[in-house]
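Omission of a single protein chain aside, the complex is shown with its protein chains in their original locations.
A, B and C are the chain letters, set down in written order, and residue numbers restart from 1 in every chain.
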Amino acid sequence: MELLITALIIAAILFGIGLYGALSQTNLVMIMMGIELMLGAAMVNLVAFWRYLHPEAFSIQMFVLVAMTVMALEGAVGFAIATQRFRTSGSVEMEESAELKG
Amino acid sequence: MTPFLNGFIISLLFVGGVYVVAVLERWSMTGNVNWPGPARSFYLLFAQEEIKTRKHDKVFFETAPILFIGVILLTISILPFGRGSVMVDLGTGALFINAALVYVMVSLLMVGWAVNGVYAMVGGWRALAQLIAYSMPVVMVLTATVMRAESMFLTDIVESQQSLWNILYQPVGFMLFYISALAITFLPPFDLPVAEGELAGGVWADLTGARKLLFRLGRLTLVLTLSVAVVVLYLGGWMGPWLPGFVWTFLKTFLVATSFFAIGRYMPRIRHDHLLEYNWKYGVPLALYNIFQVGIVLLL
Amino acid sequence: MISIQLILLIIFGLVAIWFGWRVFMTSSMVRSALSLLGSMVAIGALFLVMEAEFLGVLQIMMMGTEMSIMAVFMMMYMMDPGGLGNMDMSHQKNLSIAAGVAVTVLITGAVLFADWGTIVTQVPSPHEQNRLLGMEILKRSMMIFETAGVTILTGMIASIAVALSIKSSREK
Partner (left out) sequence: MNFFRRWMAKAASRELCIFPVPGSDVLRTYQSESLSGQARLTTNSREANVLLVVGDMSRAMAGQAAIVYAQMPRPRVLVMAGPEHLDPLPHPDVHVTLENDFLTTALPVIREYLSNHSWKDEAEAWRPETLVNKIEEAGQQQGHMHDHGGHDHGHEGHQHGGHEGHDHSAHQHEEHGHGHHTEHASHDHGHNHGGHDHGAHGHGGHDHGSGFMSMIAMTKDLPRSADGLPMEWSDVQFGPFHPGLPGGLCLSMKLDGDTVAEAEADQNLTGRNLLASIPDNPMALPEYLEAVNPMAPVTYRLLAQKALVNFSSEAGNSALTLPEAVLLEKERITSHLNWLAVLAVVLGSDWMRDQAIKHYHRFQNDTGSVPQLSGFIKRVKKMPYLKLKLSVASHGIGETEEHNQGVAGDTHVEHHYEHNADSHSDHCHEEGDEYKPHDHGKPGHEGHGRGSHGSHEQSHEGHEHHHEEHNHSDHQLKDHKQESHEHEHADHPHKEGDESKKHEHHGEHNHSHEMHQHAGHEHHEHVHHDHGSGDEKEQAIGPGLNQLLGDITGPVARAAGIEKDHRLEEAVYQQAGWTPVTATGNNAWSRLMVRLDEIEQSLRFIEKAGNDSGSESSQKINIPSIGMGNGIAHIESPRGKVTLKFHIHEGKLAHVHLASPSAALAGLVKPITEQQELADALTAVTSLDISPWEINP
């Protein structure tokens, strides 16, 4: 039981740090790093559940693979937006993209 | 022979192999084989004074060489030299080779960034572009060999080549893996990160003494490791008549390493745009085709 | 009882947390990108400790490439990647601390008080796992993987379309 709990607590702390980062940083790239950390924490949760509760259900492992693709995709699209922002307004600071509010 | 003796002989042969690769590298640069040369330059590097550049990034400057050497030693542990003699028979051995090589790139990037010099900087980015590009075909081509062996254990991959070596079974895969191995070890035709003529040493331009030694030694071991990987994956590992297993492995490795350096000696350095273009436009599609072709041949 | 697995789990967990914390604490951006890589590798190691070998190796491999690319972007778009001017790049600090702590406490509460049922100790061997995972992907969740593949494709095309400066290419 302790194994599962420690793994989940570790994932919770990682998630908390990721959330802090995503909320506190002003730069789009740093915010993306926060989100990646949160996704990493989610994956730890998934593997912990697979290992300690349902080792025969491999759909969990498949879901971890999907989570990895989400991570990669989020990075790619995020950088594309950052490039476009940098080209148009010369900055990727969130403070200065007020005009995107629309 | 007891496994311990076997293991001891293999590690001796491996260290000898690294020295032979050092002599080969010197031959590709100067054209004459001089055996004591590498040993002497080994002392020279030891005797050199440690130089730290201005405002270098302390953390990366220290960790990069250690990461570089550590990752390569990890790769050696999963390579099977003889029938029974493999240090760690990892369930996902094939994938591990590529997982380790990615960190060769990370350490080059680190050292390129940490040294705070434009040459090292440009060398670092070239290493990043080159190694990311050429680790894609490596992964896909590895899956082709895994498909044939139906298991990721490297020992199974070698066993699967009992009937026909992979070089004949999937020649496209062999050619791609060979070129990517050249690119990953940044050997002469692909030595953009450490270009002598252009960047005067590129990523290593600023390292002296022990750090440079670690990188030099790491690269030699990397060349040997990738030669062994080529042998294990495509040239039927320890299979061969009469001689014991590991002798065959080292023999084939020696041949592969010599061919690496021969290409380097007689070809000019590849251009940066061609380097990426050949890989992304032709290398990756070819690797996908290779998987497709091996699938069909398997099902026939 | 303390098993090796628990000790390793704790060690790698702490390493992941420490690297994760350093991501937002360092002023040098490249160092924060590579410490994120450090935390991802620690997470990969956690997977290995929990005997999900394929996932662990895959995570370590993928994150290496991805975080290096992130380091490139950090350098391009950050004001002072070298971190020598030690600027403070964050705002609304205490709000985010409060949110982070609240979420962590909430989750740990849920983890502690939930009843997880019996813990399984036996797990199939890595070889077996690979085979079963393969079967799973090609049989039951083939559909999910197809959509994942297609989303990656659309994601690639979308990001290229967004990143390219179509306007300027028309001007030239």
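To be clear about the criterion, a contact is a pair of C-beta atoms (placed from the backbone, for glycine too) under 8 Å apart; a residue touches a chain by one contact, two chains touch by 3 or more.
All of these numbers come straight from a predicted model, not from anything done at the bench.
Enquirer: Which of the chains on display does the removed chain touch in the whole complex?
Expert: The chain that is not shown is in contact with A, B, C.
Enquirer: Could you tell which one of B:Trp125, B:Phe174, B:Phe246 or B:Phe260 touches the chain left off the display?
Expert: In the full complex, the listed residue that touches the missing chain is B:Trp125.
Enquirer: Which one touches the absent chain: B:Met29, B:Met87 or B:Leu214?
Expert: Of all options in B:Met29, B:Met87 or B:Leu214, contact with the hidden chain holds for B:Met29.
Enquirer: Out of B:Ser77, B:Thr143, B:Thr208 or B:Thr258, point to the residue that touches the absent chain in the complete complex.
Expert: Of all options in B:Ser77, B:Thr143, B:Thr208 or B:Thr258, contact with the hidden chain holds for B:Thr208.
Enquirer: What residue numbers in chain C mark contact with the hidden partner chain?
Expert: Chain C touches the chain not shown through residues 30, 75-82, 84-85, 87-88, 91, 165, 168.
Enquirer: Just checking the interface: what residues of chain A touch the absent partner chain?
Expert: 26, 83, 86-87, 89-93, 95-96
Enquirer: Tell me where the left-out chain touches chain B, residue by residue.
Expert: Against the left-out chain, chain B lists 28-32, 34, 37, 40-41, 43-44, 46-56, 113, 115-122, 125-126, 188-189, 191-192, 195-201, 205-210, 212, 264-274.
As a convention for this text, only the chains that are shown with their structure count from here on.
Enquirer: Please work out which of B-C and A-C is bridged by more C-beta pairs in contact, and write that pair.
Expert: Taking the two pairs in turn, the one with more contacts turns out to be A-C.
Enquirer: Based only on mean CA positions, could you tell me how far chain A sits from chain B in angstrom?
Expert: Chain A and chain B have C-alpha centres separated by 33 Å.
Enquirer: So, what's the distance in Å between the C-alpha centres of chain C and chain A?
Expert: Centre separation, chain A to chain C: 6 Å.
Enquirer: What parts of chain A, by residue number, touch at least two of the other chains?
Expert: In chain A, no residue touches at least two other chains, as defined above.
Enquirer: Which positions in chain C are in touch with at least two other chains?
Expert: 54, 58, 69, 129, in rising order.
Enquirer: Provide the residue numbers of chain C that touch chain A in the complex, in ascending order.
Expert: Listed in rising order, the residues of chain C that touch chain A are 3, 5-6, 9-10, 13, 16-17, 20-21, 23-24, 29, 32-33, 36, 39-40, 43, 46-47, 50-52, 54-55, 58-59, 62, 66, 69-70, 73-74, 76-78, 89-93, 95-97, 99-101, 103-104, 107-108, 111-112, 116-117, 119-120, 122-124, 129, 132-133, 135-137, 140-141, 144-145, 148, 151-152, 155-156, 158-163, 165.
Enquirer: Considering the complex alone, what residue numbers of chain C touch chain B?
Expert: 28, 30-31, 34, 37, 53-54, 57-58, 60-61, 64-65, 67-69, 71-72, 82, 84, 125-127, 129-130
Enquirer: If you look only at chain B, which of its residues touch chain C in the complex?
Expert: Spelled out, the residues of chain B in touch with chain C are 55, 57, 59-60, 90-92, 95-96, 98-99, 102-103, 105-106, 109-110, 113, 116, 125, 128, 132, 135, 139, 151-153.
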